[in-house]
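Take a look at this one; I'll ask things after.
For this view, one protein chain was removed and the others were kept in their places.
What follows is chain A.
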């Protein structure tokens, strides 16, 4: 798995766009929307490599924070000068992220490097950390994070149950587990079209764009081998999560699973 992603790291984003015809951006947007984070949330993005989820999270939190500050200012129009002065001394005013933080964890150093470069390029400086780590054995303490996300990463984990247990461990009580992953299409017609596209088109794209047919062949096969929605839901429940459910996007091509540590 490591070598697959080493080859793939630099062209990862380009390949994503061409394979999914750009829809992967929408999927990731939907994931962050579902999360609905408020300022102050600590996010752990596992297998987050090039930082897509992290950047979207930061954008979302920033806009929520903006709205909060606007509301506070409107409220302030009725206060006395003394009270306004006192509130300016309050640190929270100066923080555009409201103390939110994202930790991006990936097993692959190359992916992290690309992610860091992207962050610099796009101008994301505060609230981001990049950590090298294995999803089956996370280098973090218990009860640390508010939200744990893993977007298109869990199918590459050898022991999914271990990854789920680690997710449970590092989440705070009340914390949320979110998993975005390719899943099974139940509609037979669509399923056939999807298979056709996956096996014929994607490896070819892989060869043409990234010069690597084998990795993308592996990708498509791993998608087929991944457990379907209900089975993954059962596995998440086994790890101890409550209120587990999933939302199919695009008829099951992709599914978002969500669970809470209660």
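Just so we're on the same page, a residue touches a chain if its C-beta (ideal position, glycine included) is under 8 Å from a C-beta of that chain, and two chains touch if they have at least 3 such contacts; residues count from 1.
Keep this in mind: contacts and distances are computed from a predicted model.
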Complex member absent from the view - protein name from UniProt, among "Phospholipid-transporting ATPase", "Ubiquinone biosynthesis protein", "Sorting nexin-1" or "Erythrocyte membrane protein band 4.1 like 2": "Ubiquinone biosynthesis protein"
Which of A:36, A:70, A:186 or A:200 contacts the chain that the document leaves out: A:36
From A:17, A:207 or A:237, residue that would touch the chain that is not displayed: A:237
Identified contact with the non-displayed chain, of A:9, A:58, A:138 or A:171: A:171
Those residues of chain A which, in the complete complex, touch the missing chain: 34-38, 40-41, 146-147, 165, 168, 171-176, 237-238, 240, 242-243, 258, 260, 262
